[in-house]
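Below is the structure I would like to discuss, written out as structure tokens.
Just one protein chain is left out here, and the rest sit where they should.
Going in written order, the chains are labelled A, B and C, and every chain counts its residues from 1.
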Amino acid sequence: MTESEPTLRLEGIVKTFPGVRALDGVSFEVRAGEVHALLGENGAGKSTLMKVLAGMYQPDAGQIVVSGRPVVMRNPIEAKHNGVILIHQELSLAEEMSVAENIFLGELPRRRWGFVDWKSLHERVATILDKLNCDFGPRTRIDTLSIAKKQMVEIARALTHQARIVVFDEPTASLTDQEKVVLFDIIRDLQRDGVGIVYISHRMEEIFTISNRISVLRDGTHRGTLETAETDEDEVTRLMIGRSLSYERNREAPDVGDVALAVEGLSCGRLFDDIGFELRAGEVLGFYGLVGAGRTELAETLFGLRRPTAGRIVLGGSEARIDSSVEAIRQGISLVPESRKEQGLVLSMNCRDNMTLPQIDDLTAGPFVSNGGEIAIYDMYRDQLDIKAPSWRQLVQFLSGGNQQKIVIGKWLAMKPRVLIVDEPTRGIDVGSKAEIHNLLRELARSGYAVMVISSEMPEVLHVSDRIIAMYQGRITRQFTAAEVNEDNLVQAISGIGPGSGGKARPIGAQAA
Amino acid sequence: MTKRITLAATTALAGLMLAGAAQAETITIGITQNNVGVDSYQTTYEKAFIEAAEANENVEAIVLDAGGDVARQIAQIQDLIQQEVDAIIIWPTNGKAVVPAVRKADQAGIPVVITNSNIAEEGFEFIESFSGPDNITQGAYSAELMCDALDGEGQIVQISGQPGYTTAIERQKGFEDRLAEACPGVTIMETQPGDWNREKSQRVMESFLVKYDEIDGVYSGDDNMGVGALNAAKAAGRADGMIFVGATNFAVGYEAMGRGEYYGSIYQSPVDDARNALATAIAVVNGEDVPFLNYFDTPKITQENMEEFSKPVF
Amino acid sequence: MAQVLSTPTAPRLSGAFRWLLRHPIWGFVAVVFIFFSFATAHFFDVQNLQNVLVQTSTIGLIALGMTLVMINGNIDLSVGATLALAASLTVDIMGWPVFADWGNWQLLPAVLAGLAAGVAIGALNGIIVWKTGVDAFIVTLGAMLGVRGLVFVYTEEQSFYAMNFAYSDFGASSIGPLPTLAVIFIVCAIAIHLLLSQTVHGRNTYAVGGNREAAVNAGIRVGPHMVVNFMIVGFFAALAGITLSTQMGASTPNLGRDYELWVITAVVLGGTKLTGGAGNIIGTLGGVLAIGILRNGMNLMQVPAFYVLVILGTILIAVLFLDKQLNRKGEEELRL
Partner (left out) sequence: MASTTSPDRIKDLTTVLARQGILIAFILFMIGFGLVSDRFLTPENLMTVVRQSAIIGVMAIGVTVVVLSGNLDLSVGSMLSFATVLVVDLHDKLGAAPAIGVMLVATLCIGAINGFLVGFLRLNSLIVTLGMLSAIQGVTLIYSGGKNVDIADQETTWFAIFGRGEVLGMATPIVIFLGLAAIMHLVIAYTPYGRRIYAVGGNPTAAVFSGIRRNRVVFSTYLVSAFCVGIAAIILGSRVMGSQNNVGQGYELLVLSAVILGGTSLLGGSGTIWKTVIGVLILGFIQNGLLLLGFPYFAQWIVTWIVIILAVWLDVAAKRGRLFSPIA
């Protein structure tokens, strides 16, 4: 590690879009061999900055200096040749192609006449996959891989070039703990080779585990760089949102009512097996587990979108047959789905229309939709959830992630459900909005809703839940009350280790963990 | 004939046997038509052809339809050559484009008879005979009808058949050439295609009516389009005194003539057309002498002489 | 998510069966082939099979290029009109007085001009799609009308006839046991198969169609890439127009009507996704042959033309349905 010249230096980067100044003179530097975390709320300009770095956008002003040499990168290939590699947050893979082709996408090795040099390609990729401890080969097709493995393919791209700078944009969003360990090892290897790492994540614990320094962006400006060792979450948060946030475990004693939902022996093929639990009015029941543990599929089954192969669902004391989302809604179940853009919202419709969609049949005046009725509902939940939109006419695609999520939550609250299921309530949402949504979930429980929260973030599930159910490979491994849960026993439960682990006794599917 | 189709379609064996039997004692004649179903003329032709073939127990007919597509027609000619039929009758989708296929048939020793509309002159050496109406003459007849009706003076519009098809081109040419020659006082203000389609022709005529304050006559490539034009003129209240001349007299045209709304047309019977074609082909196979241009008669039909003709069945 | 549990359960299948599962259309081709071999006397003749090859080659050539464009996630509806334009140009130009004393060499500038026109129309479509960002369906729907208009304006609604019989002799000639046109088709199919499966451009075709964002991120120049594929389909539409006109020794302005629909049908039957990213030439060949054999076989069986339309339409939908059934994920799937 030479202290003299930073590997990457950004000097006064400005990038504007019509009507928006996305980056307003951002400057910071990344030293060789350091992990430099980049933090900021959604909309703070992180992604724009990364795209500038990767050659996808051209800055309007300012300059990028790599190893002391100012560079101009007109496209991603030029960026790569300058040693700057961006690992995308959203999977950037072509499903029908092989692992090797995806890793070298845009730069397949050539022989004469434009033919692909398969031998060299596969050799190089095999080496990289070995390094990453991947259990699939270069010829494997992407569409046969799990999301976590796809993420590993994405990460493998970091190793294709003699990189000087690798930018990781939310790399752990869908990684299992084992894979996270591999990733962090890789990052340390890169560090040892003198590569500078820019690490973007919303997950504080990761940032404090891996980074050397932290830079914070807010509203397109650089708010400061901190030495990780000399700061704490609170200080970082204050830089990010201008105030501090408490993020503690839930200590409330729930005031529970009757059993709103009881599930007995519910199974759905290989997805999940023999699930049984009770959910009472007035409590938040957290579901924690790895991606692929079957939690989302369980929620979709309760919402009538999958047909269970065995088991019973009891709603308000009587057995319910739920064979469609229409039926689920009629019986008082609401689901805030995992992916708000793909499942939660019609992006081409406005805020109001999205919010009233499930009950549009009941909002009529004569044959027509009642304009007043709709606006009344929208106004009510806009105020209650503090949705920030210029008007109900705004198309939801132009809202921030947090406000979009609130529209989805509002849409389902407006149905006055008996059971509210919320799947990944804060995925991809910035810290400030996160806290608001957490408070909201707690409030809902207090006001008598039966709430089921599915989350992959441990702090979140600890923060909002009265009870927690841990799932591993399609089975419930353990149930905790807020009093008995701690981080250790929860991690053990979702990895199939420790007491009460059903997963060890009879794993479903032969997937080796 | 039809029986054979169903049999062949259901059981493979029966098809094989019948085909084998057919070749032993009867003559097999294959026909590929232009586009059956596009108008009643072709459909009636097909029906008449099949009836005529069934009536003759020595004839086995293979009836195909090109659906208006030249390439498909060529494929069908190839298929017929492949089946070693005794003669091929072709209703060309295009007079020029089928010539090489006809040449192939000729090289394979299979006599070819062209029906309804002729092929290009370059192909004459490969065919035995043409059987059908003379479209150029028909166009000329129509020109004469128009000329008579207008007393050699007036402004007319023309609605032609589907662009690119021989019949349409020949009738237009026959009409225009003869009109210029027989009555220079009648001028064609504009020509637009009506695609053999009554509704299309009606639309074209509606636009003509807007565009031209004075239209003395309308010539249409067939009566189907002619009646469309008449419809348009009637709707605009301008049909009185306007002369409508068509070709290929259709039942609707015949009736309009009966009502005195339609001046005249060319009487062309698809039944005659079909019988003539089949007879020509049989004669060719039997080695009899047939005229190279075997036209059948297509007389003028007007309000005056229409009683001499029976109402067309299509 | 579900894959985590389900990957290892895929049963071991024999190679041939797996191949068939990837290209179900070839199973269908085999079935109709066997059916017609028994059902009609003349189907299973060398001569007839040669005919089938020549007859399919027109649709087949265009389908090769269309496969590329459709894997890209685009579509080209203007191929039928482009075919007519190329055919008309070629047949007309060889008769120009300038080339009168060129002998058979007069074919050369004519054919080149025809092919160039096809490539130019392709390039125009491609550039419009690239630069305006308008959906290829719309761009080429417009071109389908417009280019047909150009054909009629250029030909003045007339057919052209190739005075030089060498032209139509070429269309009727054979190389060994195979008709020349079939050989051209087979050679082109092999070339495009190699292009798609072995070259950088071919692999990028899948990337652009499968995940355009990823392709852009990876630095593939998506716009020019798509233009190249449009030019390829334009080239093949023109080539098909020329081979078709050698069969006729002539061209007509109505040539190639509805071909776009049959080409797309063949390509989709062959397993290419309309959304892009998936497909291959082997499947496309199966799709083209399926339609060609059905048409030829029904001709030989003398199925009346009216019924042919119904049968073709029904089979098309049935094959689509079967394909869907083969690719079903089973009971557990999300019911949307």
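The rule is simple: a contact is a pair of C-beta atoms (placed from the backbone, for glycine too) under 8 Å apart; a residue touches a chain by one contact, two chains touch by 3 or more.
Because the structure is a prediction, the values reported are computed rather than measured.
Trainee: Considering all chains of the complex, which shown ones does the missing chain contact?
Mentor: The chain that is not shown is in contact with A, B, C.
Trainee: Considering the complete complex, identify which of B:181, B:199 or B:288 is in touch with the unshown chain.
Mentor: B:199
Trainee: In the complete assembly, which of A:130, A:230, A:342 or A:488 touches the absent chain?
Mentor: A:342
Trainee: Would you mind spotting which of A:48, A:228 or A:492 touches the chain that isn't drawn?
Mentor: Only one of A:48, A:228 or A:492 touches the chain omitted from view, namely A:48.
Trainee: Provide the residue numbers of subunit A that touch the chain removed from this figure.
Mentor: 17-20, 22-23, 42-45, 47-48, 51, 57, 75, 220, 303, 305, 324-326, 328-329, 335, 337, 342-349, 353, 357-358, 360-361, 363-364, 367-369, 390, 394, 398-401, 411
Trainee: Where does subunit C touch the missing chain, residue by residue?
Mentor: These residues of subunit C touch the chain that is not shown: 128, 130-135, 137-139, 141-150, 152-153, 216, 221-223, 261, 264-265, 268, 274, 305-314, 316-317, 320-321, 324, 336.
Trainee: Could I get the residues of subunit B that touch the absent chain, sorted low to high?
Mentor: 36-40, 42-44, 46-47, 163, 190, 192-193, 197-199, 202-204, 206-207, 209-211, 224, 227-228, 231, 235, 250-252, 255, 314
Heads up, the rule we're going with is that only the chains that are shown with their structure count from here on.
Trainee: Could you pull out the chain whose C-alpha mean position is farthest off from that of subunit A?
Mentor: Here the answer is chain B, farthest from subunit A.
Trainee: Quick check for you: compute each chain's CA centroid and the global CA centroid, then name the chain with the smallest gap between them.
Mentor: C
Trainee: Could you tell me the distance, in whole angstrom, between the mean C-alpha positions of subunit A and subunit B?
Mentor: Once rounded, the distance between the two centres reads 71 Å.
Trainee: Can you pull out the residues of subunit B that are in contact with at least two other chains?
Mentor: Subunit B, residues with two or more chain partners: not present.
Trainee: Indicate the residues of subunit C shared as contacts by at least two other chains.
Mentor: In subunit C, no residue touches two or more other chains.
Trainee: Can you check the complex and tell me which residues of subunit C touch subunit B?
Mentor: Spelled out, the residues of subunit C in touch with subunit B are 38-42, 45, 47-48, 51, 54-55, 58, 152, 155, 157-161, 168, 171-172, 244-245, 247-258, 295-296, 299-306.
Trainee: Using the touch definition up top, name the residues of subunit A that touch subunit C in the complex.
Mentor: So the residues of subunit A in touch with subunit C come to 54-56, 75-78, 80, 86, 88, 90, 92-97, 101-102, 105-108, 110, 113-116, 144-148, 268-271, 291-292, 294, 296-297, 300, 305-307, 309, 324, 473-474, 508-511.
Trainee: State the interface residues of subunit B toward subunit C in the complex, per the touch definition above.
Mentor: Against subunit C, the touching part of subunit B is residues 4-5, 8-9, 12, 15-16, 19-20, 36-37, 62-65, 67-72, 74-76, 78-79, 82-83, 93-101, 103-104, 120, 122, 162-165, 169.
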